[in-house]
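Sharing a structure, written as structure tokens. Questions coming.
Left out: one protein chain. Kept in place: all the others.
Labels A, B and C are assigned to the chains in the order they are written; within every chain, residues are numbered from 1.
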Amino acid sequence: MRLRMPFARGRKEFPSHLWTQCPGCGEMLFNKQLVRNLNVCTSCEHHFRFGGRERIELLVDRGSFEEHDSEMTSADPLVFADSKPYPTRIEAARAKSGEQDAVITGFALIGEVPTAIASMDFDFIGGSMGSVVGEKITRVAERALAERRPLVIVSASGGARMQEGTIALMQMAKIVAALGRLADAGLPFVSVLTDPTTGGVLASYASLGDLIVAEPGALIGFSGARVTDQTIGEKLPTGFQRSEFVLEHGFIDQIVPRAQLRDRLAFFLTAFRPVAHDMRWSL
Amino acid sequence: MRLRMPFARGRKEFPSHLWTQCPGCGEMLFNKQLVRNLNVCTSCEHHFRFGGRERIELLVDRGSFEEHDSEMTSADPLVFADSKPYPTRIEAARAKSGEQDAVITGFALIGEVPTAIASMDFDFIGGSMGSVVGEKITRVAERALAERRPLVIVSASGGARMQEGTIALMQMAKIVAALGRLADAGLPFVSVLTDPTTGGVLASYASLGDLIVAEPGALIGFSGARVTDQTIGEKLPTGFQRSEFVLEHGFIDQIVPRAQLRDRLAFFLTAFRPVAHDMRWSL
Amino acid sequence: MVDKLLGKRTAVETNGHLPEAGLITDARAIAATRGTAWQAVQLARDPKRPHAQDVIAGAFDRFQELHGDRLFRDDPAVIGGIAEIDGLYVVVVGQQKGSSTEENIARNFGMPHPEGYRKAIRLYRLAEKFHLPLITLIDTPGAFPGPEAEERGQAEAIARSIEAMTRLATPVVVVVLGEGGSGGALALGVGDVVLALENAVYSVISPEGAAAILFRSNAEAQRAASALRLAGPDLLELGIVDALIPEPPGGAQTDHTATAKAVRAALTSELERLSRVPTADLLSARYERFRAIGVVVEPSAGQAPPKKEPWWRRGIGKVRL
Partner (left out) sequence: MVDKLLGKRTAVETNGHLPEAGLITDARAIAATRGTAWQAVQLARDPKRPHAQDVIAGAFDRFQELHGDRLFRDDPAVIGGIAEIDGLYVVVVGQQKGSSTEENIARNFGMPHPEGYRKAIRLYRLAEKFHLPLITLIDTPGAFPGPEAEERGQAEAIARSIEAMTRLATPVVVVVLGEGGSGGALALGVGDVVLALENAVYSVISPEGAAAILFRSNAEAQRAASALRLAGPDLLELGIVDALIPEPPGGAQTDHTATAKAVRAALTSELERLSRVPTADLLSARYERFRAIGVVVEPSAGQAPPKKEPWWRRGIGKVRL
């Protein structure tokens, strides 16, 4: 199974110029080449962020993605009194990301295994989780259950969406409850953590994978480093809340470079696939 | 439910003289008074060791104890080549403790709740666990399962009995497997840790209670402090492996003074007793 | 929610809750006496307010505290144990703040470490194993954000705690006593019934935190508090809590005994009701309760709908364009 070049757009993180300086090694990288290398620095392998839709193209068997609930959008249930109205923020995020909200969900094949997938997009209000993220992930989990497919969620999020208040907070319980039914049915859930996965997303579904893999160098933590810093009034250790730190502390199974992610998922999903005489999920 | 004076013999820990010096406070204690106070120092509440049979008398409703397998004794399956033959050690332990081996098992009422109980006796080769301990505890657990009673095990042991080699080691698995069936059936197991509970006993059934309570100041640890000391080549902190230390580290539910143990067990066993419309264990 | 199952539901639309035991189930009923959001925040944080131990002592007949997560440490910011209420045994787990600075330091201001949540999970499982109803008491500014907490998996612990509650096969009643701070509160917050004391607050983020992000100023916390809709009547209107437990005039801090009594009345009434619901119904109602929270906009036409109308469409508060 060879990797194909998964996308054409190089929009993410490269506004308008031709070159990007790598924060990992300082090298100046030619954008086109960077995109061709899956937004990974060709010199130090620093993983730049990656869009939610590009992620799906990267991971699933070519042409197999069937999107669900693509037109679902946010309401403003709290009529949130921000410096900018919440609907205006949504509109801006839509324009910036090209997405309707911070997650894309659907069915696809991964290494020929029929799978349900959700992929978050950090460009949409920091990948924050409000009602739409909660509802779309819950639905795709429920559909995975109904059709006995494994579920893969790729997270990239700052946490719950403040503008939806406790309604956003409750999405954590809602999604986790749906994952619980998936688990009860013996269906696998693989959680993929990318830069950044923090707050209420990490404190709910992102931490509950049967397997959890992370991209190299991703920020993974519950509290923002700023909050933690203030709390203890001292500098945090280098590498704090990065994938490698989290691996060492026992919370993820593997760190997987972006280029290998697809094959790795295919291996796991195939391994978990029930043997013929004991059919428990869709073949 | 008032405590009665549970036993007449004051044999344990007081060879032949009238007074005992308390290792807790240095006070000289009149043996008769010490025994009357359940082998607890009247001045500093230091808990001296307590015999396995006296323990049962202390904990169960008066006259309710029905002993099982009281005549089961050890064989010498390895024909163990010790400085003293294993059967000779057994004989000496029998004389010293008045017991046939290091555990006494049977059925009894505790606070009127029909219960299965096992109580270890440290005077029998350091309460070590060989085939007899393994078989008697396994049987009482299996009988508890058959008659749907909760199980209480009072541990006092240095660990597995060396003279029975890997056969002793396997008793850990055997007892734990029996407890697993009890747990699957929704029957409670309360583990009581007394001075000392270490090695293979702590690393198996003693650590698996739905609730775990310990007497004050009991030595509770996996490795002997001597081994641990040698390993790190430095002095261990005060209180290391004592009940209070273990409580702080999250491994026991409560520290219960000896005089309160009976009522506390009665409370827990009553709380776990199924309500009438949902009969799951014997009333 | 549960009333539906029992077929006892009256005409009153009460978030699945009968207006029994003097509970407040309609925000309009207390509109007249309602203060500002910021006042609610201050009341909820009042150090003189009854905390978990006070409520336990006043609402139950007996209580035996149980310690430890069996993994790392006994976290004093979370207390739990077995309690008796009117002859019924229950498991109680709550966040514990201090009433003095000294006690607050010992209790870490009610901010649990991961081991606190893992202790909670252990006690949840104990409740489930012996079919004891579970009562949780929420009162925390949030999960502790320190580096040790991160190292030991604060997020994982919260996630597992939420997971355990969503599937716990025994009745679960949640009471927000004071501050319901974010995910660190929700870890104790998934129940068949979610109640809150009248002046409790429950929020996705602290007003100060929100102000720092929204208005780039901590001083705007009052404004943020109001925007977040975190006070009791808001929570009732949004369907986050099922009912409010009335506090004595002036607030719970003025009378711990009366507050505990009100909690006791609410608990006995809820437990009486829930204990009659079969476990499977309890679990599906609990699922639906949280499943229904969320407001989204969906075009009535557009993308091909799933083959048949799936059951999960029911109940969600959707705006159809």
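Convention: a residue touches a chain if its C-beta (ideal position, glycine included) is under 8 Å from a C-beta of that chain, and two chains touch if they have at least 3 such contacts.
Bear in mind the structure is a predicted one, so any value in this text is a computation, not a measurement.
Asks: At which residues does chain B meet the chain that is not included here?
Replies: 67-75, 77-78, 80-83, 131-132, 134-135, 138-139, 142-143, 146, 160, 162, 164-174, 176-181, 184, 199-200, 202-208, 221-223, 227-228, 231-232, 236-237, 240-241, 249-251
Asks: Give me the chain A residues in contact with the hidden chain, please.
Replies: 183, 186, 188, 210-211, 247-254, 264, 267-268, 270-272, 274-275, 278, 280
Asks: Could you pull out which residues of chain C are in touch with the chain that's been left out?
Replies: Residues 70-72, 118, 152-153, 156 of chain C touch the chain that is not shown.
What we mean here is this: only the chains that are shown with their structure count from here on.
Asks: Measuring centre to centre with CA averages, how many angstrom lie between chain A and chain B?
Replies: Comparing mean C-alpha positions, chain B is 51 Å from chain A.
Asks: Averaging over Cα atoms per chain, report the distance between chain B and chain C in Å.
Replies: It comes to 40 Å between the two C-alpha centres.
Asks: Which residues does chain B have that touch at least 2 chains other than itself?
Replies: Expected reply: no residues.
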